[in-house]
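The complex appears here minus one protein chain, its other protein chains still in place.
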Amino acid sequence: MSHTAFELSTHGQGLYEFTDTVARWVAGEGPLEAALTLIVQHTSASLLIQENADPEVQVDLKAYFVRLVPPTTDPCMSYLTHTYEGPDDMPAHIKSAMLPTTLTIPVISGRMALGTWQGLYLFEHRDRPHRRRVVAVLR
Amino acid sequence: MSHTAFELSTHGQGLYEFTDTVARWVAGEGPLEAALTLIVQHTSASLLIQENADPEVQVDLKAYFVRLVPPTTDPCMSYLTHTYEGPDDMPAHIKSAMLPTTLTIPVISGRMALGTWQGLYLFEHRDRPHRRRVVAVLR
Partner (left out) sequence: MSHTAFELSTHGQGLYEFTDTVARWVAGEGPLEAALTLIVQHTSASLLIQENADPEVQVDLKAYFVRLVPPTTDPCMSYLTHTYEGPDDMPAHIKSAMLPTTLTIPVISGRMALGTWQGLYLFEHRDRPHRRRVVAVLR
């Protein structure tokens, strides 16, 4: 069993890929048969396994979720009460409920068992720049 | 490897925090490096990692998901067929598909690696009181 933490810088809503960073750490631990668990230690960002072939997919994912969960300045969201941290804050909590906070990925012979087109992403839900912390355990 | 089960009483839709109950059990197992897996053994309740600082967030989460998945008595849900268990039943299944049934959390030195503002919640999707069972394994 080993563990580490990754620090990721974000600059606005959207998907930030970090597949290679994680893959390198996993490979460095040896040719393990294991399970990798990741947790993002925030309630306004998510972890996603998503297509990494066409960047349009990432643009569209961001666009869809902004429409599904609009800023609290949008009249249709006027029933929300937790608005004092900015119009993107409560929508960020809603998206972080709806999208994964933790992921567990099988590791076979020291490699994550991801499909050909699958990458690992941090999905940032806030507008301003943030430092995000992802804790990982391999066992 | 050890396992246990937590029984939680709910009285209507909303979030019920049980971070401390889980943290005490984990700590009692010793200063482990491990992964904790939880499963809620029902298809009308979910598990969430969410902000535990401001209770408004929990009120707003409930309010958002009630609007996203209205009761089957709402005209916009008239296409649904599984309605004989009450107007909150099929929406509960939909929410339980959309929100986590299982969570895996890294454990470092006998403590869950949660962020400062993260708590562990059962999200009840039914209106009437229920007893909910959450099974946990630590390994």
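Each chain gets a letter, A and B, in the order it is written, and its residues are counted from 1.
The rule we apply is simple: a contact is a pair of C-beta atoms (placed from the backbone, for glycine too) under 8 Å apart; a residue touches a chain by one contact, two chains touch by 3 or more.
In this text the structure is predicted, and so the values were computed from the model without any measurement.
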Full-complex contact with the absent chain, from B:Ala35, B:Val57 or B:Val107: B:Ala35
Omitted-chain contact residue, chosen from B:Arg24, B:His82 or B:Arg131: B:His82
Among A:Thr4, A:Gln50 or A:Thr83, the residue in touch with the chain that has been omitted: A:Gln50
Sites on chain B contacted by the missing partner chain, in the whole complex: 1, 3, 35, 37, 39-43, 68-69, 79-82, 90, 93-94, 96-98, 100-102, 104, 133, 135-137, 139
Residues of chain A (touch criterion as defined above) contacting the omitted chain: 33-35, 48-51, 54, 56-57, 59-61, 63-65, 67-68, 98-100, 103-108, 113-118, 123, 139
